[in-house]
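All protein chains but one are shown at their positions in the complex.
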Amino acid sequence: MEIDQLKDIVTEADRAEGETIEAFKRRSLEPYPDPDEWLENNVITTNIDKLLNWARRSTIFPVVCFPACCAFEYIASNASRFDLSRFGMEIIRASPRQADLMITAGTLTWKLAPAVRRIYDQMAEPRWVIAMGACGISGGIFRSSYNVVPGYNRVVPVDVYVPGCPPRPEALIYGINLLQKKIARMHTKIEIPRPPMPGRMAAGK
Amino acid sequence: MTVTLSGNDLARTIGARLPQAVVEANDRWVLVRRESIAQFANFLKNTPELSFDYLNYVTAVDYHDYFELVYQFTALKDNRQVVVKTRCPRNDATVPSITPVYRGADLQEREVFDLMGIKFEGHPNLKRIFLWEGFQGYPLRKDYL
Amino acid sequence: MLTGYGYIALFLILAVAFAVGTAVIPIGLKRLKVIPSNPSAVKQDIFECGIPTIGKTWVQFNFRYYYYALVFLTIDVLVLFLYPWAVDLRSLGYPGLWAVLVLIAIIVIGYLYAWKKKALEWK
Partner (left out) sequence: MTLRTEPFVINFGPFHPSSHGVFRIRFTLDGEVVVDAEPVFGYLHRGIEKLAEERTYTGVIPLTDRLDYISSMNNNLGYVLAVEKLAGITVPERAQYLRVILAELQRVAAHLISVGAFINECGAFFTPFLYMFREREKIVDLLEMVSGQRLLYNFMRVGGFNQDIPEEFLPAARKIIAKLPAHIDEYDRLLMENEVLLARTKGVGILPKETAISIGAAGPVLRGCGVNWDIRKADPYCVYDRMQFDIPTGTVGDCYDRYRVRVEEMRQSVRIVKQALEALPGGPVKAANVPQILRPPVGEAYARIEAPKGELGFYLVSDGGIAPYRCHIRAPSLINLSALRDMVIGWKLQDAVVTFGSIDITMGEVDR
């Protein structure tokens, strides 16, 4: 009894997935603007910021997002020869809860786009995205295909673009260094929560 | 060297049992009528002297006014192979499925259905394989832009 | 004589400070808005390889692994108790031995019961 009950739950899930993909395709026609609001206002970074940015940029854990060929260039840069752990990227985290960075190693198709968006949403702030490879930047060699998303910035805001097909491990490491420079200039506004004064609280509301 | 069994003598051997199956035959492949492709495959696999037990691939080609399905079978023991073709008109593109005979054709026929739009009767689970449920159209057709 | 215990006290303070610190610091930073926190429906949802879950996940599933874990736990705790006895074996002498044998007997009775009830078979 449960098995065929599950069968129609599964076909129902397939149909629902088809609709989310169609809706997603209609929604994402414009690329997301690249997040760089913290670069224009050349605000002074206080030493608290220096401490926070040093902590944030020194250990960035990437999430598993390996659709295609760039995955093996990424694994090669993680392996012992190009050793990404020199930059604090110790291991590839399988779940977005424990990751800060999404390296999009591979071609993005419309069927995968909602899953990538879901992974990005489930990552904890502050989070960053590196679009790796020509397919990540603009759909690359498959741009004219009916099923390829022309670039990850249609799905998630991208911080650093690493060109190449696949980019060499050194290029990826240079991209990560750029991201670390970008993080070093972040500024977090700290608000000291003032205890609510009894008199002024009513007026302030 | 893999010997390609010529279509003519394959037509002769099968012609005895399935008289009206073969439409056309030359030295490279055999063209079979659309309705009898399933029995043809069954004969290829089960007659002792033929025993083509390995299916290499199933694919379809869009020739504007008809679709052509290409099957290639191999007899592993004595290293012989044969190419079998069948055609179906563009408007009612349905072909009997050979999945009950060769289990390997399951995913490949689903792929032909998904990308070319040819339905296979008797296929256990004919659904889109690469594209999602609500996708309009069949991409590999020549008129799909 | 008491100085020996001074180090333990110091260690205790450090341990408590570390434990409380790691718990309090994130809450404090969150209060100070240093850690950005904007929860959303998708973020709270279950992560299952990037796809929403199918069907209900609160189902009754087979219990056999839990029996296995319980039996292991009892024998493990038994070994834990044997350890201090084994360290000071000679001075405890025979009375110590009888006490430990009583302890082992209790655990073995429980183990035999589980064995007879087929808790360890992997159905």
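Should a chain be cited, it is by its letter among A, B and C, assigned in written order, with residues numbered from 1 in that chain.
In this text, contacts are C-beta pairs under 8 Å (C-beta built on N, C-alpha and C of every residue); 3 or more make two chains touch, one makes a residue touch a chain.
The structure displayed is predicted, hence computed values, not measured ones.
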Message: Could you tell me which displayed chains border the chain that was left out of the figure?
response: A, B, C
Of C:18, C:63 or C:81, the one touching the omitted chain in the full complex: C:63
Message: Considering the complete complex, identify which of C:49, C:70 or C:104 is in touch with the unshown chain.
response: C:49
- request: Since one chain isn't shown, list which residues of chain B touch it in the complete complex.
  value: 1-2, 53-57, 59, 61-62, 70, 72, 76, 79, 83, 102-108, 111, 115, 128-132, 139-140
- request: Considering the whole complex rather than only what is displayed, give the residues of chain A touching the chain that is not shown.
  value: 2-3, 6, 9-10, 63-69, 71-73, 75-76, 79-81, 92, 94, 106-107, 109, 111-112, 115, 119, 141-142, 144-148, 165-166, 168
Residue numbers in chain C that touch the chain omitted from display: 48-51, 53-57, 59-65
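We take it that only the chains that are shown with their structure count from here on.
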Field: Overall pattern in which the protein chains touch one another (line/ring/star/complete/other)
entry: line
Task: Please find the two chains that have the most C-beta pairs touching each other.
output: A-C
- request: Indicate the whole-number Å distance between the mean C-alpha point of chain A and the mean C-alpha point of chain C.
  value: 36
Message: Could you work out how far the Cα centre of chain B sits from that of chain C, in whole Å?
response: 61
- request: State, to the nearest whole Å, the distance from the C-alpha centre of chain A to the C-alpha centre of chain B.
  value: 45
Query: Do you know which chain A residues sit against two or more other chains?
result: 17
- prompt: If you look at chain C, which of its residues touch at least two other chains?
  reply: none
Query: Inside the complex, what are the residues of chain A that reach chain B?
result: 14-15, 17-19, 21-22, 110-111, 146-147
- request: Would you pull the chain A residues touching chain C in the complex into a rising list?
  value: 6, 9-10, 13, 17, 52, 95-97, 115-116, 118-119, 121-122, 125-126, 188-193
Field: Contact footprint of chain A on chain B as seen in their complex
entry: 127, 130-135, 139, 144
